[in-house]
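Please see the structure below; I have some questions.
A single protein chain has been omitted from the complex, and every remaining protein chain is retained in its original position.
Let's look at chain A:
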Amino acid sequence: MYDPFPRALCSHNSTPAMPRNDGRNDLYPQLLRRMTGHGDYDRLLWVLTQKLNESGWLDDFRDKSKEMARNADSISAETMMTELRPQAEATIPPKVQQEIMTMIRQYLEKQVEG
């Protein structure tokens, strides 16, 4: 079968990363790989999507981006993202944010324990 990722390596024993300077934990890449590889990332994303859909946030930005594109002569996706991202991050309902953060925290605690 055609493999679109011929050089992909799902390695859990890669050499330790250099100390980071972006404020993130050293274990970040490894944890992220595990989270995406085991499907936990997709599961969390699904829960987040459902909650944001129910609160109307998803439709709000669906409409904002569409009308922004309609009203501009030609606008790139990157420009739209730059303009809408601050609003998007600010309007996430606090309750949803808390619930998802809790789920992430629970996941991380399980990873670090085992």
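We take it that a residue touches a chain if its C-beta (ideal position, glycine included) is under 8 Å from a C-beta of that chain, and two chains touch if they have at least 3 such contacts; residues count from 1.
The rule is short, and it goes like this: contacts and distances are computed from a predicted model.
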item: Name under which UniProt lists the unshown chain, selected from "AP-3 complex subunit beta", "Aspartate aminotransferase", "Ubiquitin carboxyl-terminal hydrolase" or "Vacuolar protein sorting-associated protein 33B"; value: "Ubiquitin carboxyl-terminal hydrolase"
item: Touching residues (missing chain, whole complex) on chain A; value: 1-10, 14, 29, 32-33, 36-43, 46-47, 50, 53-54, 56, 58-60, 62-63, 66-67, 76-78
